[in-house]
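To start, the structure itself, in structure tokens.
We show some of the complex, not the whole, and keep each chain where it was.
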Amino acid sequence: MIIGEGLAIAMKIESHNHPSAIEPFQGAATGIGGIVRDIFAMGARPVACLDTLHFGSLEKARQKFLLDGVVAGVASYGNCMGIPTIGGELHFEDAYEDNCLVNVTCVGMVEHDKILKASASGEGNLVILFGSTTGRDGIGGASILASAEFDETAEEKRPTVQVGDPFTEKKLLEACLEMRDRGLLVGLQDLGAGGLSSSASEMASKGGSGIDMNIARVPLRESGMEPFEIMISESQERMLACVTPVNEAGVMAVCAKWDLDATVIGTVTGNGRLRIFDGDEMIGDMPVKALVDEAPTYCITPVRPPHEADVALADDHYPLPGDLDAALLELLASPNICSRRWVYRQYDHMVQTNNALWPGGEAAVIRIKGSRRGVALVTDGNGRRCYLDPRRGARLVVAEAARNLSCAGARPLAVTNCLNFGNPEKGEIYHQFQEAVEGMAEACRELETPVTGGNVSFYNESFGKAVYPNPVVGMMGLVEDTGQIMTHGFKDEGDAVLLLGGGRPAVDGSEYQLRIHGEVAGRIPDVDLNQEKKLQTLVRGAILEGIAKSAHDVSDGGLACCLAESAIEGGVGVAVELEAGLRPDVALFGEAPELVVVTAAEADLERLERINGAGVPVKRIGRVGGNRIRVSAGGKDVIDTPVAEAAQVWRESLEKVVAG
Amino acid sequence: MKAKVYITPKQGILDPQGVAIERALPALGFEGVGGVRVGKYIELELPDGEGAGEEMDKMCHKLLANPIIEDYRFELVPD
Amino acid sequence: MTASPQIHTDVHAVRFGVVVFPGSNCDADSYDAVSTFTGAEARYLWHKDEELDGLDCVILPGGFSYGDYLRCGAIARFSPIMTAVRRFAEDGGLVIGICNGFQILLEAGLLPGAMHRNEGLKFVCQLVNLRVENAATPFTHRYREGQVIQVPIAHMEGNYFIDEAGLSELEANQQIVVRYANESGEITGEANPNGSQGNIAGICNRKGNVFGLMPHPERVCDPLVGGVGGRGVFESVINTVSGL
């Protein structure tokens, strides 16, 4: 995405679900490594990572082990690379017990005239392999790990585990960017799934060329490797470059400077074929097109699963809890809502000194050095809601990601996505996939956020049980002036608390339904994308006009948790009166699209009205002040909790669960 | 009794530490060194008894080593 | 922070060198902190350089030199430039080691002690409060003694160790420059993020011209990204060098 001032942003998300389930530390580490390579292969300097993590319930020791290992793996690789991990997501649901989701997003910055292409062209040009040596690690990784259901044979797949080497990757990064700056490259491609075989054929295909490759020249770390093993090895930290003969020496010199192995392993031809030689003997010859572009197409008949309901639950479907304060505290303590500090404290989120908004807020914002502009980033996934209604769920995920950006004061610009699903050969999974993709497409069209790329992860399924259908969205937004970034903490006593938007809260698929009533059922509300867009325009307007002093959208845990989080962050209380009409628990904890809480000084309320040309509903619901979170309905207190108590529960919960 | 545990990276698994050390050695004046593999060496005291060996094996497997990427062996030394 | 930082008119003549080791990742941050926020000159030095011509201060930046494999700083300390840094320090040149740079100075023996893994065994990235113990060094005289500054840490191995004799010597010579403290400047166990002996966050050599610290002053030189609590370190150097 071009963002002005000669700059472009490269952004992509990738899953490393299966490797992380086998070896959480190395699985997550090599996940970071892979996506970071994707970004610098484009010639962009990686400036941020975000990690989206889904595990089973933390009551199980195995899940704690996975969480601990994955977080440590992300930390070890990202920190060593000097790329700040500035955001992400963390969810715990039983559906992920046997199949955790580890999706990593990397964002890079590049002057757009320096973007590199992953193509090999120009007959007679050289193909150079550089970086780590090639071993047997990860052989069959892509096919075995990413495309099969997990079962008892998991143990036997262990030898395919790859070990990450962030130090070599850091050198690789600097070397590639140096080659870019010196104009030494025709094309550059990382070696990912499928190893040399995939990378070489993709480069040739993109360049409309062919490649003759001599695998006898590939530097090996193990003896006795078969030619096919060399071709499909997924050893990490390797790159393939296409270079004119004139620049060969330059590329070799840069590799020598960074102490990286580099070998000419092939030449570009004009015959459209990938020919593989072992010394003088030709051992493989295939048309590039067959390998890359002519993949078979599956035809599967979608089947709507019986759990997808046609109607929403009635507001009085569940009994009204006797103690709503206790319910609020329970929700604030939920591992899906409480503070994520235990995680992001392990990530270097400040390196590169661009962290204009720190982890823990609506979105992460990094400034662009030498400019007033900044880039805001979020990832969002909500499998539980997509499980109840994949189309509505996917629309909601996109809307919420955009809403988060808008609440930080950023204009949503582009989307990357990672589609995590079960076995697509099954009709029900295929149905979920199709619905989610269409829902996502609808939302992206309406919100004018193009999808620039993404990743698909299937077969997240064990013993016949699939994960929740989980389209994870990574969204990027532009902040025109980093001086105007908005935060969600309440600011000053006496500020008016406003509820913007017309969304109606519902318990279906909410955290409240799961935690307090132990169910996932009903039908989630659909987002009115047109209204959502108007709401976000108003929120951004209120921020840019200097009217809003805080902005926070109503999401997990409903209005009550939204207010509590802003009170905790701001260190100040709030008093709010609920509208008549909804049962208090639904009003407090129900989750709704199209709702944002904004605070503003009394004197500015008129200005807000004036900029609300589109007629977005704006209700004044209370004021900031005191040291308690107070909510009343019909003049009677339904919530009255000290901020300090809420803060303690919210802050310490995750650490306690992990340690306990 | 005392246990001594030796943990090494599995054959064929990349050992980034070993590689980095090996590459650095010539510059430090140590020529001709190869095959560097870095593992762990753990000492501990455990109660004497029949099942000590089995116990140790379990401990290595569950906690001390990561059997997915590491091999281990141990010695038991009576105090 | 000290009130309105007044900078010598010769500030542009003050020259910092930032060493780049393979695996350094705070080199650019240190470079930016110096060149953008103090106006002094900064230039990169490659770890294979053997001369430090015309420099006033050398920064060994944070990161993971050589991946921090084996031990943090253990391999980097053999880089050719470290011979030059040692000579430079012996001649009275100013040297700052930040985080990994501190670890390298320890491994190289330019500062006493060693680093253990953090007590919690996890990487810790957060803002901490530091109490300035010695405001008479070339790196801290822009602060007041006892002043509390907010500076982030980001490390896995910052648990400083030195034997009893060494510790007494550090104390006797006022070589402990900054300690982890709480907001009001008290040195408490809770304020210690990594288990460091005596809450030690940064020390200098006996002569006072080599300074190592785990926290990252270069990350807090810009109000937009976390405050300006670290600027004083670079301004102190500039004032020292330009004779203020």
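What to note about this one:
In order of appearance the chains are A, B and C, and numbering begins at 1 in each one.
The working rule: a contact is a pair of C-beta atoms (placed from the backbone, for glycine too) under 8 Å apart; a residue touches a chain by one contact, two chains touch by 3 or more.
Since we're looking at a predicted model, the values are computed, not measured.
Per the structure file, chain copy numbers for the whole complex are A x1, B x2, C x1.
Note that only the chains that are shown with their structure count from here on.
Note: centroid distance chain B to chain C, computed from Cα atoms, is 35 Å. Each of residues 66-67, 69 in chain C touches at least two other chains.
For chain B, the set of residues touching two or more other chains reads 16, 20.
Residues 9-10, 12-16, 19-20, 23, 66, 68-69 of chain B are the ones that touch chain A when the two sit in their complex.
Residue ranges on chain A touching chain B, taken from their complex, read 22-23, 25-26, 132, 135-137, 158-159, 161-165, 167-168, 221-222, 235-236, 259.
Chain C contributes residues 22-23, 25-26, 28-29, 32-33, 62-64, 66-69, 122-126, 152, 154, 156, 216, 218-219, 221-222, 224-226 to its touches with chain A in the complex.
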